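Every protein chain of the complex appears in place save one, which is left out.
Here is subunit A:
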Amino acid sequence: MSAPARPESLAKLEKLLAALAARGIVSAADLDEAQARTDRASPEIGARMVARAWLDPDWRALLLRDGAQAAEQMGVSMAGAPPLGVLEDKSGLHHLVVCTLCSCYPRAVLGYPPSWYKSFEYRSRAVREPRAVLAEWGTVLPPGTKIRVVDSTADYRWMVLPERPAGTEGWSEDRLAALVTRDALVGVALPQAPVAAAAE
């Protein structure tokens, strides 16, 4: 058996990279560095930012005013990253992020987007029938909550700041951060309130 044919797209990619390098636009080292930066990022960064915002009102204000500066303060390198906007959920208002045009995603603080975020289905449905999409995720919003879909079309990248679940009073930042999943930072899920430990 012979090896499978090499995809034509790879040959095209190599030509493109060679042309960019030859013109001094992007070097292989630049690409490695950009990839390493995204590899280092993960939703745990966004989760820590949310947990800290739940605990520290001043830092929350900074996060909402200038997400990139807030991230830098936590030691996240935002060099070369687009501005970061943070969407504040509150009682009666829930945010859901989508990029209908492509797959814009706050990689600096969430890492690589999941494949469903880039899918045609999510991109076309989240903006048109967000309630059906949330229902399929099993996400139940409190009654009366309005949904605000944020279509990420241009130069910002958007992350949701969910509400702090009830029953987490006195929790540490680490413990709170563990409640905040990638999906909650996009808005398809909510941070799960802890199960009442006393329930027998």
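The rule is simple: a contact is a pair of C-beta atoms (placed from the backbone, for glycine too) under 8 Å apart; a residue touches a chain by one contact, two chains touch by 3 or more; residues count from 1.
Here is the rule we use: contacts and distances are computed from a predicted model.
In the listed set "Nitrile hydratase beta subunit domain-containing protein", "Extracellular solute-binding protein, family 5", "Iron complex transport system permease protein" or "Deoxyribose-phosphate aldolase", the entry agreeing with the UniProt name of the missing subunit chain is "Nitrile hydratase beta subunit domain-containing protein".
Touch with the chain omitted from the figure is made, among A:83, A:114 or A:165, by A:83. From the options A:14, A:56, A:129 or A:174, the residue with contact to the unseen chain in the full assembly is A:129.
In the complete assembly, the contact with the undisplayed chain comes from A:65, out of A:12, A:40 or A:65. Against the chain not shown here, subunit A presents residues 64-67, 83, 85-86, 100-101, 127-131, 146-156.
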